[in-house]
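Only one protein chain is missing; all other protein chains are in place.
Naming follows writing order (A and B), and every chain is counted from residue 1.
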């Protein structure tokens, strides 16, 4: 296992390198430059000065070399072009903390509710609790999140002035965004759990356990849950990565200083350093979560030994 | 002694091999059986009816009200639903009824075609990776990680610049270019589990070719989870387009989609709820129907669930 993990970490760096390189050249190939956000065409001299200061006058390949050197030797992702003076690394870490807190809150609640609903539905297959539970679980994701968020905000902050409209810092600020965000997890997990529990429940070992007189509760807890939860882990992986990258829509509507904003705005602002920074951040989380998922496969399901893959 | 028996005593009968298989009931294929079971599922049937209705309406709906979907009428801005404009009008006085169905065409096509492409590509890719395992698996999964990590908005912008349009085709390309990766990972996960099963080992021992094992055994047996994923993917693509519309990178006018209609109406939903309600209702109905149909299909298709 140890060698396998080591090898996977090696691959991880290679993958990250390719992602970074690809993104670097892709982003320089879309038209526009970081000065565009200033909305007007600036005099030529101003533009020359700006390009020179930020090294944008050099060929892309030279810029890439310089960037790589800084990342590898100093671990420095550089300075934002859109927000002069701000370090990309610091900005990402600071905002990821905010997004992370909100996202984890939403995922924990969403996954818990989703798993419980999924099991209830499966155990009552094709009877009214099944329909009701699944209907509730799905309802929250049938409407785009920007509509749900806008409705929640109007309802709970204007119609009934119960919660703050926007802002960040206290628990009460997180309530509405968390609700808006957890619908997705509820629906996803409820459906996957229902599907998996149904599959597991017909396996011979469940029958055996039942025949041996194991209580229904213990059957579910010891046999069904453990075997049914595997595919759920597959989707949890990328979701955890997504937690720290935030949600553009939710952050915008509730005025939350998270990272989601930068994923969209850095691209439309052509803030090259920020684009690369956020990409590396997301890719690292994502690739790492893949590794963890693969390892967890082995732990949760003893039948699978990834290390022995190959036939 | 034998010769003593007269040949007359023997009667030649014909051998009808097919008759041996004859059973009282008509034979049912896997699909017929699945369909029979699906038919008993009322929720799934209702979903099919709703979906068919929506699809038919997206074809004929834009012509029913008598108002072309793109016709501007400055005199009739933002009016409520009435007998003339069944769903009301929008900020430029265009008929919302016509627009909703016109938009449905784009949304439905994006959802269904997008999901199909993703499923086909993703399943095969995931199955191949899982079946061969080892180096092949590692490299194939790293490629998926790369594709999933490159900022998707850059790709959307890039493709719209290269093709110089933001047509439905361009959108489909940008959405599916990385969209199949999720399916590939899901199928791979499922396959890793399946390939340890005894019947796969048996097939291998009998010398069945890898391609046949993948297509005959691995894919059909993970069909359940794939079907669930497809019915999730269709609304997923509709939603992805909705998000692009929200940030302004969706379909280009005069084309429109449910997402474009909804994000336009969201700004003013307090004043003109009807403009938000109808596209949202369509998105919700479609999503709900596909999801419930998916659950029904899963139950019907799963050989292990035969009662």
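As a convention for this text, a contact is a pair of C-beta atoms (placed from the backbone, for glycine too) under 8 Å apart; a residue touches a chain by one contact, two chains touch by 3 or more.
Everything below uses one rule, namely that contacts and distances are computed from a predicted model.
Going by its UniProt record, the hidden chain of the complex is named "Peptide ABC transporter substrate-binding protein" among "4-hydroxybutyrate CoA-transferase", "Anti-sigma regulatory factor", "Peptide ABC transporter substrate-binding protein" or "Gfo/Idh/MocA family oxidoreductase". Touch with the chain that is not drawn comes from one residue among B:163, B:196, B:209 or B:267, which is B:267.
Checked against the full complex, the candidates A:2, A:59, A:85 or A:213 give a single residue touching the omitted chain, namely A:85. Of the candidate positions A:30, A:123, A:136 or A:296, contact with the unshown chain belongs to A:30.
Among B:161, B:177 or B:208, only B:161 touches the chain that is left out of the view. In the complete complex, the residue from A:6, A:38 or A:207 that touches the missing chain is A:38.
Residue in contact with the omitted chain (choice from A:143, A:220, A:256 or A:293): A:256. Contact residues of subunit A toward the unshown chain are 30-33, 35-46, 48-50, 52-54, 79, 82-87, 91, 94-95, 150, 153-154, 157-158, 161, 164-168, 252-257, 261, 268-270.
Listed for subunit B, the residues touching the missing chain in the whole complex are 70, 72, 74, 77, 91-92, 157, 161, 166, 247-249, 252-254, 260, 263-264, 266-268, 270-272.
Basically, only the chains that are shown with their structure count from here on.
The distance from the centre of subunit A to the centre of subunit B, with each centre set as the mean of the Cα atoms, comes to 24 Å. Interface of subunit B with subunit A (complex): residues 41, 43, 132-134, 137-138, 141-142, 145-146, 148-151, 153-155, 157-158, 161, 182, 185-186, 189-190, 192-193, 196, 204, 224-225, 228, 232, 235, 239, 242-243, 246-247, 259, 262-263, 266, 269-270, 276, 280, 283-285, 287-288, 291-292, 294-295, 298-299, 302, 304-305. Only residues 8, 11, 14-15, 18-19, 22-23, 26-27, 29-31, 125-126, 131, 134-135, 138-139, 141-144, 146-147, 150-151, 154, 187-188, 191-192, 194-195, 198-199, 202, 230-231, 234-235, 238, 248-249, 263-264, 267, 275, 278-279, 282-283, 286-287, 290, 297, 301, 303-304, 306, 309-311 of subunit A touch subunit B when the two sit together in their complex.
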